[in-house]
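Yeah, one chain of the complex is gone here, protein chain that is, but the others are all in their spots.
First chain written, first letter: the chains are A, B and C, and each begins at residue 1.
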Amino acid sequence: MASNTFGEVFKITSFGESHGPAIGLVIDGCPSGIDVSEQDFQSALEMRGGGSSPFVTARKEADTPRILSGVFGGKTTGAPIALVFDNGDTKSEHYEPIKDTLRPGHANFTYMEKYGVFDWRGGGRSSARETVCRVAAGVIADKILKAQGIDILSYLKKAEGKGMEESPCITEEGLEPWKKRRAESAVFCPEPLGDALIKQAVKQAVEEGDSIGGVVETIVYPLPPGLGEPVYQKVEARLAFAMLSIPASKGFEIGAGFMAASMRGSRHNDSFILKNDRIETETNNAGGTLGGITTGMPLVFRVAFKPTSSIKKEMKTVTLDARETVMKYPEGSRHDPCVAIRAVAVVEAMTKIVLADLLLMSRSSRI
Amino acid sequence: MASNTFGEVFKITSFGESHGPAIGLVIDGCPSGIDVSEQDFQSALEMRGGGSSPFVTARKEADTPRILSGVFGGKTTGAPIALVFDNGDTKSEHYEPIKDTLRPGHANFTYMEKYGVFDWRGGGRSSARETVCRVAAGVIADKILKAQGIDILSYLKKAEGKGMEESPCITEEGLEPWKKRRAESAVFCPEPLGDALIKQAVKQAVEEGDSIGGVVETIVYPLPPGLGEPVYQKVEARLAFAMLSIPASKGFEIGAGFMAASMRGSRHNDSFILKNDRIETETNNAGGTLGGITTGMPLVFRVAFKPTSSIKKEMKTVTLDARETVMKYPEGSRHDPCVAIRAVAVVEAMTKIVLADLLLMSRSSRI
Amino acid sequence: MASNTFGEVFKITSFGESHGPAIGLVIDGCPSGIDVSEQDFQSALEMRGGGSSPFVTARKEADTPRILSGVFGGKTTGAPIALVFDNGDTKSEHYEPIKDTLRPGHANFTYMEKYGVFDWRGGGRSSARETVCRVAAGVIADKILKAQGIDILSYLKKAEGKGMEESPCITEEGLEPWKKRRAESAVFCPEPLGDALIKQAVKQAVEEGDSIGGVVETIVYPLPPGLGEPVYQKVEARLAFAMLSIPASKGFEIGAGFMAASMRGSRHNDSFILKNDRIETETNNAGGTLGGITTGMPLVFRVAFKPTSSIKKEMKTVTLDARETVMKYPEGSRHDPCVAIRAVAVVEAMTKIVLADLLLMSRSSRI
Partner (left out) sequence: MASNTFGEVFKITSFGESHGPAIGLVIDGCPSGIDVSEQDFQSALEMRGGGSSPFVTARKEADTPRILSGVFGGKTTGAPIALVFDNGDTKSEHYEPIKDTLRPGHANFTYMEKYGVFDWRGGGRSSARETVCRVAAGVIADKILKAQGIDILSYLKKAEGKGMEESPCITEEGLEPWKKRRAESAVFCPEPLGDALIKQAVKQAVEEGDSIGGVVETIVYPLPPGLGEPVYQKVEARLAFAMLSIPASKGFEIGAGFMAASMRGSRHNDSFILKNDRIETETNNAGGTLGGITTGMPLVFRVAFKPTSSIKKEMKTVTLDARETVMKYPEGSRHDPCVAIRAVAVVEAMTKIVLADLLLMSRSSRI
């Protein structure tokens, strides 16, 4: 059953393994008339790449896409857009010494069970390398949203439980000030105190040869009401679907989320009010949706990421030929201490993909 | 854009409004040769109905499906199965006094924004009445899973933050003992202390004319490895998609979930071990999946539900003609104090639907 | 694999067997704001029913739909529209004497091979009874097209090779005059001579206890350019898909069709010309599309129908327990002498469904 496609109208199909010749994607259903150049992808891909800070892996990926189709004279034509990234800096030899060993937290075991194939070179198809495709697709999706004035910001809220306590307060300047602050943070946390706490947590984990988890929060604002398709394509359902498809993600919550489960209705209910002659809600515990359709209030949700599975410490495990053993990644292996940092770019991209898709879907809701 | 269909191979399409003549669904892609009778639906539908306890609404729904197609001589034929429930006990007149008022926490506002239509009779298409269809589909899905020995249990873990502290411990008897305990709990909590704490919380909320949220947990075991389709139809992605499509759900987490975001890798990683010559993991922080494919360990996930939006207390809101007002549900209105109780049956049904679908999908993964 | 759904945006899902309690469909993705009442279906359903002429079966079907959902206050709401037809006049007992016999030209054999089930009561799911759903969906689709000024006409062009020689000539009155003429023909042939020839052929077949095939032609005009989605959802590909899904259909051709295969390019090519400052083509061998997208010229295509498989004559066949035998339909069995007559309504309906779907799809082709 085919499963490498995401989206209903704005559809992405990705392909490629971490240690194959290339990785790439096809975007189908993109409207014509959108300006696209290869430079447009740079900043989002750098963000996913982790920049050059000590808080992310030293592994560099050749993250420049080649546009193979769908763009003519600098504009989309309505034809499918194919983007290909050559896999430059792949070092399969790092995996040679452990090629017969199941790596804890990784998917070699389940892929072998499912497909009868054991691709020991990095994660193969299950590698987070695939997320480069999502980030590239997010760049195109963003152009569709921008044309409607929709703005999106993801950021690292917490790592190992430390970081920001409050969500950003949105003024009339929108998300712009927070984007700037995020740009100044090597861990993509837009609040100075949160930034400092997270950096400290990451450093300590690195020193101890360990890794940490984190929470990425996203705000979408402005956002028109009416996006989301009842009853099975609710905006939060599409978002949860997208977010739990990101490697290492373990949870999704919208608005008050799991907190709502501990609340009373009288406190959780968002009262409708009039503000500048527009219907809004006084609070936003719902997180921007009612009945699965956007209300026009800021869309706010969080995604939990587990700590990186690849760590320097020794781990108990089993070999392919069913012997218990202890494994250690070879010297020189390069891993992220906190995947949630680089996941910020991926969450933001998937949000854009989901919303662009719902926006195009909504065009057929009325006669 | 059509959105009332869920599933890729085992597909359900639901229809109907809470106050229309009937509600129903079509199940397409169900294999032939499965025993089905109208009686099979009773226990799951009663569970969704809430039984006859004081912990749920007094509103009774005529939850007996008529099978219109797809079954011949007591067996499925491979043709689509249509099930219809007549809407018996609908009291639109309860909504008359507030027909021009936006009800906080409800979807009338967003449906009106999206479709330009204001159906004031209960929730219309957004009503949780629709979940009766999901529960019915779950009954059929369960038969597909049973044939493979797969067993599923959902239960109310907490309400307003109180309830079970630990997840059920699974012995060699599997989920059976916990099913029995759940059957004895009017709030579907299989642990006596949890049951008592939850009942107390519900009672207090009822007395105060208020409502409370809750968390539903699900365990699937036994479960074969190899279900889940990389990369966008990961088992947790499909589950999150399904769960966030349930009315009032606000969050989803699998395994350690949001806790994982506060953990170190050395603690979170599940070591592979040998047990009875089978590869298992020592712990199960992953919650039964790696790389989006089931490992064969118990699948464990939680869904957060907000407190019921309809409460007896007065609430601030706005009328259709944009005047701020205060609303109160008419005397005699019947609402659940805690939607999470009846949501247990819906979560369990959606889990079955997702897994039956993935099971049928997995048949084409190898030549 | 689910297959009882047709369409991408405007989606129909049908269910029901010829001898079950009811047959019906769900239309999902229909825009809100369209006027619908149960009376709207009458004329199309009567046309499919064959009217009360001697040229069609005497079997009467209770073709009055009940609208179960999706319409509120006489207008579509954007929710799925469920329509149910109770199966009134089913006489399973006619099939009793031949219940162990494979009926030539029918699908009992292949259904048994595929599903392991032998539903001997009429055609079961494979019965042309299912087409009542298509005709009903066509009525809704037509409303979407009408709002854009698109008009459609199907008619019986030939039966047993006799009938109309030329396609209707379209004047500035559009298809209206031909609709009137069709309404006057009991065999739905809008040309007097064709009508007479066809009637004669049908009568003779009836007298001889035999059946005949036929060709249904369709014209769509006016029709805006730009419908059809390259490269796999070309307008002619969608139409061919839809038409070959109709029971008893054996072929599809557009424009010059199979004739084009015998032509030279210099004769087949349609020259572009200017007409009233609009770009048109001088001839229309293409049949209204280029590259799978409508040109704005009339869309013209034909569908071939085989002769009815159920005839009064004796036929050689085989029993379920693999004995060669000779079968004869019981006295009183009621069959159409020429299924192509009643197929006119079905072809017209499927055309409307395809075009409404492509029209809604086209809304996302440009930014």
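The working rule: contacts are C-beta pairs under 8 Å (C-beta built on N, C-alpha and C of every residue); 3 or more make two chains touch, one makes a residue touch a chain.
Treat the numbers as computed from the prediction; the structure is a model and nothing was measured.
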Tell me which of C:Ser126, C:Ser154, C:Ser185 or C:Thr351 is the one touching the absent chain.
C:Ser126
Among A:Asn4, A:Gln233 or A:Ser271, which one is in touch with the chain left out?
A:Asn4
Out of A:Thr13, A:Ser245 or A:Ser362, which is the one that touches the chain we can't see?
A:Thr13
Footprint of the hidden chain on subunit B, which residues?
9, 29, 31-34, 76, 78-79, 144, 147, 230, 360-361, 363-367
When the complex is taken as a whole, what residues of subunit A touch the one chain not shown?
1-5, 7-11, 13-17, 20-24, 26, 28-29, 32-33, 66, 68-70, 72, 75, 77-82, 84, 111, 114-117, 119, 124-125
Could you list which residues of subunit C touch the chain missing from the display?
1-6, 8-9, 14, 102, 104-107, 109-111, 113-116, 123, 125-126, 130, 158-161, 205, 210-215, 225-226, 228-234, 236-245, 247, 249-258, 260-266, 268-274, 277, 279, 281-282, 285-287, 289-296, 304-311, 313, 315-318, 322, 324, 340, 361-362, 364-366
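By definition in this document, only the chains that are shown with their structure count from here on.
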From the centre of subunit C, which chain's CA centre is farthest?
A
Dominant interface by pair count is A-B
Go ahead and note the Å separation of the Cα centroids belonging to subunit A and subunit B.
26
Measuring from the mean C-alpha position of subunit A to the mean C-alpha position of subunit C, what distance in angstrom results?
46
Which residue numbers or ranges of subunit B touch two or more of the other chains?
1, 3-5, 8-9, 14, 111, 114-116, 125
